[in-house]
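A single protein chain has been omitted; all remaining protein chains appear in their positions.
Note that the chains are named A and B in the order they appear, and that numbering of residues resets to 1 at the start of each chain.
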Amino acid sequence: MIELDDIHKAFNQGQPNEYWALSGIDLTLAAHEATVFSGPSGSGKTTLLTLLGCLARPTRGRVRLRDEDVSGLPERFLTEIRRRTFGFVFQQFNLVRGLSALDNVMLPAYPLGLPYGQLREKAENQLASLDLGHRREARVEWLSGGEQQRVAIARALINDPEVIIADEPTANLDTALSRQFLDILTRLIDEGRTVLLTSHDPLVVESSVVDRVVRLRDGRLVDSAA
Amino acid sequence: MRLWIARQRYLIDFTLASLARRKTKNIGLVLVFALLVFALASVTLLTSALRQEAARVLAQSPEVLLQRMVAGRHDLIPPGYIERIGRIRGVQQVEGRLWGYYYDAVVKANYTFQVAADDPPPAGRIVVGPGLARFRGVQAGNVLSFRSYSGKLFTFTVDAVLPAESELVSADLVLLNEADFRAFFDYPAGHFTDIALSVANPQEVRTVATKLAAALPDSRPILRDEVLRTYQSIFDWREGIALALLSAAILAFAILAWDKASGLSAEEKREIGILKAIGWETGDVIRMKLWEGMLVSLGAFLLGYLAAYVHVFHFSAALFAPVLKGWAVLYPSFTLVPAIDGLQVAPLLFFTVFPYAVAVLVPIWRAAITDPDAVMRG
Partner (left out) sequence: MRSGLRPSSLAASLIGLLIILFLASFADAGRLARQRAGEQATRGELAAKLRLTDLALFTEARYTRHLSLADLHSAAQDHPLSLEHFPSGSLMPPPAHLRNHAPLDRQTTLPD
């Protein structure tokens, strides 16, 4: 579904602190699978996620989404594709403080101009399916870590994307909540979505939910064991 | 179109929720902004109303007024002066006027004593202006005494009080007949204060004035045109208190705009980063902020203007009364006829709403164009 072709990503190009986060990545990811990108910090996992999810463009190489080359698209089209196809769950959750859980969940869909009642219902359903219906009017800063993550997941799902991308999802969770997260993951796969994760948490990497582990080191692939 | 409206509504939802987080600060901002607009709009409305008032009410003032100058100061018209005018062509009527000032030491007020040419009151009786009547608490039938400049006490009976609605032109008037006037002020016989001339043809007025000036070199003609123009520059923004107010207002607006334009808080930057990351385009972010600027400034402008309108036309600019009164003791009570000059209100709208809306945009420009992945790196 997603193809990476000789991908290189550099930061601060041309400056003394030029840094190549990724060098020569060739990768093909299948749909309806859960893939984990694993590796030490600085290996380029997060950068890889941003390229896969059309959040950033590669310095060199091509990204193909369903056989369509997306690396050269202008911002507007890229943003639209990203909105439709991908849902992001950030490591720091990145929820907007001062707004309720419900508002945060609806936020990504604001620029689309859907009818308000419809959007609100969708958001309420998402939160309900994650056992947060009773907390939907609460301000996000009052929610616990686990609740915040579920709000972040609900937000990622609001536009009904095919692919869910999560960066170090269990980094701030205890074991019980981590298992809870994996359950949610299973459900997402069952719904027919594709999941891409980064993690160095053995609980995730060695879980049965995960179909494939891709290892990275210093911006390169190490091996791709299924 | 409907889609566009739906999208703007969402953007407005977000920006208002964002503003609501610092409710006190933002409400204070709107109020200060509105207060500035209130001050400027009040002056604007008062000014245009008074200017129109003067233009209409004084439209019938004498075509030419002749004053005599001695050593650069206003002096009396001596006997024989009027006769020298009579032969100038175009002059329809020549009338010597008698009027002067009286300082009432008891209440420390200035009155204008005037001989009513057309309908003088009978001997020993006066007609007073409504301001004076109110101030001294007199009505028709009461008695008023004045100590003349020669030391003698004169007593007059109030024949009538001029109508209350005429107060803006007659507040301090005391009308009497010629004999009483001359006796009271010890005015030399045959002398007048100045001369009012009526000229039939308005286009001849200037010519007549030039001839007068030539015939009577120590005179100073004042044309009706000039009288009317005197009041067209009342409260001019380029002068005195109005200028001080305008400067202070501009400075205050500049400070507000500078505060907005000088940068975003870390919180705001983070928020914009999140919006970009979850799928908002640069254009969406910018439009959202523009709505913020427009709603705040337009709301404040409307509030300020409405308050100013009510203040000036329903409360007779009560807040400005102390300024207008100055050191005077007698201040006319008046209700103004609204005369709203669109050419003064429109610039006020334009120069408050747009600069602020733009100022809001300045700092977020950079934040709005950040890469969406910045929030993951940061």
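Rule of thumb we're sticking to: contacts are C-beta pairs under 8 Å (C-beta built on N, C-alpha and C of every residue); 3 or more make two chains touch, one makes a residue touch a chain.
Being a predicted model, the structure only gives us computed values, none of them experimental.
Among B:53, B:180, B:281 or B:373, only B:53 touches the chain left out of the display.
Among B:144, B:183, B:303 or B:319, only B:303 touches the chain left out of the display. Contact with the undisplayed chain is limited, among B:28, B:122, B:163 or B:347, to B:163.
In the full complex, subunit B contacts the hidden chain through residues 8-10, 12-13, 16-17, 20, 50, 53-54, 56-62, 65, 67, 69, 72-74, 95, 97, 101, 109-110, 112, 114, 116-119, 129, 131, 162-163, 165-173, 175, 194, 196, 210, 213-214, 217, 220-223, 226-227, 229-231, 233-236, 238-242, 295, 298-299, 302-303, 305-306, 309, 313, 323-324, 326-332, 335-340.
Everything below uses one rule, namely that only the chains that are shown with their structure count from here on.
In this assembly, the C-alpha centroid of subunit A lies 64 Å from the C-alpha centroid of subunit B. Interface residues of subunit B facing subunit A in the complex, by the touch rule stated above, are 3-4, 6-7, 9-11, 13-14, 17-18, 20-21, 267, 271, 273-275, 277-282, 284, 371-373, 375-377.
Residues of subunit A that touch subunit B in their complex: 46, 49-50, 55-56, 75-76, 79, 82-83, 88, 90-91, 94-99, 103, 107-108, 110-116, 155, 159, 167.
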